[in-house]
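What follows is a single structure, written as structure tokens, with notes after it.
All protein chains of the complex are present and in place, except for one that has been dropped.
First chain written, first letter: the chains are A and B, and each begins at residue 1.
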Amino acid sequence: MALRTPVRTEDEPVGRTTRRDRRPRPSAAGARLWTWLTLPGTVWMSVFFIASLLLVAAISFGTTDQLGDPRFGTDLGNLKALADPAYRDVMVRSLGYALLTSVICLLIAYPVAYAVALHAGRLKNALIAAIVVPFFANYLVRMYGWSVLLSDDGPVLRVLRALGLADAHTKILNTGFGVIAGLVYGFVVFMIIPLYAAMERMDTSLIEAGRDLYGGPLRTFLYVTVPATRQGAAAGVVLVFLPAMGDFVSAQFMGGPNQIMIGNLIQDKFFEGQDWPLGSALTMALMAVLLLAMFGYLRRTRKDEAEATR
Amino acid sequence: MSATATTPRPRRRRRGSRRRPVFAIATTVVFFVLLYLPIAMVVLFSFNSQKSLTVFKGFSLRWYEAFFHDSVLLGSLGMSLEVSLVAMLGSVVLGVALALGLVRHKGRLGSYAGLIMMVPLITPEIVTGVASLLLFKGLGITLNSGTVMIAEITFSISYVTVILRSRVAALNPEVEEAAMDLGATRWQALRLVTLPALLPAILASAVLIFALVFDDFVLAYFTTGVDPQPLAVRIYSAIRFGVEPTINAVGTMMLAGSITLIGLALAIPRLFGRRGGLDLISGE
Partner (left out) sequence: MTQTPVVPDAPAVPAVRLEHISKEFNGSHAVRDLCLDIAPGEFFSLLGPSGCGKTTTLRMIGGFADPTDGAVLLSGEDVTALPPNKRNVNTVFQSYALFDHLSVADNIGFGLRRKGVPKAEIRERVGAMVDLVQLGGMAERKPRTLSGGQRQRVALARALVNRPAVLLLDEPLAALDLKLRRQMQVELKQIQREVGITFVFVTHDQDEALTMSDRVAVMNGGRVEQCGTPEDVYERPESRFVAAFMGTSNLVSGVYRDGAVQLDGGPSLPVGTRPGIADGSTVDVSIRPEKIWLSDFEPGMPVVGGVIRETVYSGPTTTYLIELAPGVTVAALEQNTARARMEDRWEGGERVEIGYDPEHCLVLGR
């Protein structure tokens, strides 16, 4: 070979060489750039999110000093306190409220998503925007408006009384129903969106086939539409359950002292009672319930996917 | 049974299957009424000439005037705007970088970052709030607007990353290669080609984050100092400890603000004349 190249010296062997070991590879610079882009956000999240969650876990084993400031420790008292009937009842109630909220949202969202996705024609996009936009309006202001609407001499009860559906003693606020109404109002959009998306994807000829097979619209809905949108519904249940379980505003605005939820307890321990270790233990308990729910959901969807691909 | 399914149906039957579902439509109408009525109430009573929150006596702007003469509320408004702006900039810078890195970085760092990005999305705000409060106290940081900003950035990075990640993944890698082929360094390719392609989605998510942070109450409540307090925290105290109709006026203005911003976030991709912006329905 008469070829001479500038980078090659005479005594270097021509031909087979392993360049990987001797020279920087051009793509290495690229990999470094991606690392530098990933690093700041990752460090930020590790410090301000992951570390702080670990701190909550650590403090839940701690105690308070005379000033009410938290101290680290290995005390199991806070976790034992969770079994105390007063706290246990609140946790059971929170779970019940959040589950009922999910069910009610499901019952509202199915007809709404169905009507918007399949029977709204050209209005479809406008209607879905009309559902999403109020969700971005201030949560407190919406909750406040809702509580005014449902108050003892508010418009809803006045209409119900005029129709003879309620008497002078009927209340919505300061009842469990009021709290659930608040949670439903706050989070129903999280149910509608995934259900709407699922119905959009659904093959509408399924419904027509269902009509032929089953006849009635209700039977078609139950045997065709519901199974076809099951994954959307499952996602919606999780998306509603998660924030509903941790909410404390609805119970404060719509409920009374007998309707408090776990979120109110946590808020109380941090702002009124100054028992941060116990508040941390309650937070851990809440997180545990939610992680269980999330785990169940993920297992469910995996199973569904596995069945779908079979 | 299969015989009935394959037999062609008379026409009447087919038209029947397109019949409007009366129950579903009625539910939808009631749903929309109940969805908007509380908001309408707030707006209506913000213009009430009397202090009553249940009886509308006449039109007036007195509660808006009251707001603009209330130095505490104005201070809160200023703080909320400041916090939202900083949180928006901070989370967009970190989130966009992270989204780019996450999609391209194939190592262990990438999978770790991808995992911790998802945790905030399933964590209720109260938990994030408690955790931030404990961290700031533990580090001996005095609570003020700075701590609110840090907490809000933490909370928003995941949103920005999740929104932009799918956009980055959908980019054609050959476009960046083309820029480098034409003499750009990797960094120049990112700046001159990739970021402009992502611009609609970046702007849309920035507007969205601004609106979310401005309206956010729970995190702000846990991480703010005593004075000034973000507007949402003031509203909370006002609602809890005796309602002034001024709150209706503030609420109305916040509603108008958020609706404008959300409208903007949805419209941005169209302003750029292309898809690839923010899709609130399927983008997440």
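Convention: a residue touches a chain if its C-beta (ideal position, glycine included) is under 8 Å from a C-beta of that chain, and two chains touch if they have at least 3 such contacts.
What you see is a predicted model; the values in this text were computed from it and never measured.
Considering the whole complex, the residue from B:66, B:85, B:199 or B:243 that touches the absent chain is B:199. When the full complex is taken into account, the listed residue touching the unshown chain is B:182, out of B:169, B:182 or B:256.
Residues of chain B that touch the chain left out of the display are 172, 174-175, 177-186, 188, 192-193, 196-197, 199, 273-274.
The rule is short, and it goes like this: only the chains that are shown with their structure count from here on.
For chain A in complex with chain B, the touching residues are 29-31, 33-42, 44-46, 48-53, 55-56, 59, 70, 108, 111-112, 114-116, 119, 128-134, 136-142, 144-146, 148-149, 151, 153-155, 185, 193, 196-197, 207-209, 211-213, 217, 242-243, 245-249, 252-253, 263, 266-267, 270, 276, 279-280, 283, 286-287, 290, 294. Listing the residues of chain B that touch chain A in their complex gives 1, 4-5, 9, 13-14, 16-17, 19-21, 23-25, 27-28, 31-32, 34-42, 45, 53-54, 94-95, 97-98, 100-102, 104-105, 107, 109-110, 112-113, 116-117, 119-120, 122-128, 130-135, 137-138, 150-151, 153-154, 157-158, 161, 186-187, 190, 211-212, 215, 217-218, 222, 232, 235-236, 239-240, 243, 247, 250-251, 254-255, 258-259, 261-263, 266, 280-282.
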